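All protein chains but one are shown at their positions in the complex.
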Amino acid sequence: MKGLKRMLIGALVLVMASGFVVAQGQQETKYPTKGIEVNVGYSAGGATDIAARLVAPFLEKELGQPVTVINKPGAGGEIAHSALAKATPDGYYLGFIHAPATISITLNRNASYKLSDFVIIGNVIYHENLIVATPNSRFKTIQDVIAEAKKSPKSITMGNSGAYADDHLASLALQNKVGIQFEDTMFSGTAPSLVALLGGHIDLVMCNVADIVDKVRQNQVVVLATLGAERNPLFPNTPTMKELGYDVQMGNYTTLAAPTGTPQYIIDKLRESLKKVCTSSEYIAKAKDMGLPIKYFSAEETEKIYADQTERLKKLWTDLKLPTTK
Amino acid sequence: MVRKDRLLAMVLVAFCVVGLLLTRGYPKEAAYYPRAVFLLIIALSIFLYVKADPDQMVNAKGIVCSFFTDRKLMSVILATLIMIALMNYVGLYFELPFFIIGVMYCIGYRNKKTSAIIAISLTLVIYLLFTVLLHIRIPLGFWVKIF
Partner (left out) sequence: MSAFIQGCIMAFAPKTLFAILIGVMGGVIIGALPGLSSTLGVALLVPFTFGLDPVTAMGLLGGMYCSSIYGGSITAILINTPGTGAAAATVLDGYPMAKKGRAGKALYVSIVSSFIGGTFSTLMLLFIAPQLAKISLFFGPPETFMLSLFGITIIASVSGKDLSKGIIAGLIGLLLSTIGFDATTGYPRFTFGNINLYEGIPLVVAIVAFFSIPEVLMLVKNGSTKTEGSQTSGMIASDRKANMLSLKEVKTLIPIWLKSAIIGTFIGIIPGVGTPVACFVSYNEAKRSSKHPDLFGTGIIEGVAAPETANNAVEGGSFVPLLTLGIPGSAQTAVYLGALMILGIKPGPELFTRQGSLFYAIIMGLFIANLVMLLLGVWGIKYFEKLIQLPSTIMIPIILVFTVVGSFAINENVFDVFLMLVLGIIGYFMRLNGLPLAATVLAMILGPIGEEAMIQTISITHGQIWQLFTRPICLVLLVITILSVVMTARQHNNEKKASHKS
């Protein structure tokens, strides 16, 4: 009888244990079970912050758990990226990374993260860089600019949003490809550079689509050329540098990412949810309403883009001997 | 014993020399501005040294000692440092009451009951203001893992 009792107890324990394992297994594949935090490397009100706050409520509805945007500004985004790289990869801490900014930081200095610390979920925003001038500028087309730049190097002032920020890099890439030299004037952000342009203090500004869409509409500035792969439907008459024979493609990508090590099923779920959100009609309508340049790329496409951008940037760094503080 | 302003001048010059050494590795354009400022401070310090008021004499060692032996001052600074260091680990709301009571004790306030009341009410006010009203995420330390 003792033996039977033992067997019964053993069987009971086995059943309980397997039930526990099964329950664990079920718990394991249930995601999310609590709120998710998404960090943004810039302060409230900035472009990335607005984009994040556009995506968050839609993602929240899709995943069924609160999605909170956290601002972690500082060091040009590095603080947020660093926090993302070091976060516990349990799927409850995500963040937005950027091309070229996130990449260029690693080239420019000893960054506290590596690109391999991140797993890409999907790209949310893309807007190419473009060159703007005032309507009464002496430059009516980009060819005018190139011609004058070739005649007198470093005579044309090109405003940008900061030393080695994406606009400056775009300008450098352009100068490198075309073989001309601008006088790059640094500002702390696109807004001051546009003020200087409107006041006639500088000749041109390199910025992004979202910065000037509205100003073009109100005829405050005109776009001379874009640095996209193809013409932007918002500016049908503006050529791309590529079609003019100079294959320079620079733009700003805002991408949702998770720390490396996050379980694959969570990554898959996030990728799937993001795709659903970014292709839904309400999301697209709301973005249009807010004037945000949304452009969804799937994880595979985005990974290719980042790899390509990394190559181009590395080449730019060596070609132009850009500073590396290591 | 040295004139008070002379001590200040010497400290400033030492600080600037260290600063100039720090700028040695910097790229030219980045270094111009700070170096110029350091040199200006050194120049003004020399001026200060010369015109130092002889009526204000201080004992250099005495000042340093009196700063570190001033119990009240040291304890307040130390308490604040500890609070900052532990903030991410034990959480702000946990350490606040201790901090408040500790500081009040150190500066001489011995009435335990009132100290406790102030500590609790101040912590409550901070909680209502920053967490409830402003939604600022205050560090909660290890308590987060328990809830």
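Each chain carries a letter (A and B) given by its place in the written order, and its residues are counted from 1.
Basically, a contact is a pair of C-beta atoms (placed from the backbone, for glycine too) under 8 Å apart; a residue touches a chain by one contact, two chains touch by 3 or more.
Note that the structure is predicted; figures quoted are calculated from it, not measured.
S.K.: Out of A:N136, A:Q218, A:N237 or A:S281, which residue would touch the omitted chain in the full complex?
M.R.: Selected residue, touching the omitted chain: A:Q218.
S.K.: Where the complex has a chain not shown, which of A:I50, A:V205, A:V223 or A:L313 is the residue touching it?
M.R.: A:I50
S.K.: Mind listing the chain A residues that contact the chain we can't see here?
M.R.: 43-46, 49-50, 53, 70-76, 78-79, 82, 108-110, 112, 154-155, 157, 162-164, 183-188, 191-192, 194-196, 198-202, 214-215, 217-218, 220, 289-291, 323, 325
S.K.: For chain B, which residues lie in contact with the unshown chain of the complex?
M.R.: These residues touch the chain not displayed: 4-5, 8, 12, 19, 22-23, 26-27, 29-30, 33-34, 37-38, 40-41, 44-45, 47-48, 51, 70, 72-73, 76-77, 80-81, 83-84, 87-88, 92, 96, 99-100, 103-104, 107-109, 118, 122, 126, 129-130, 133-139.
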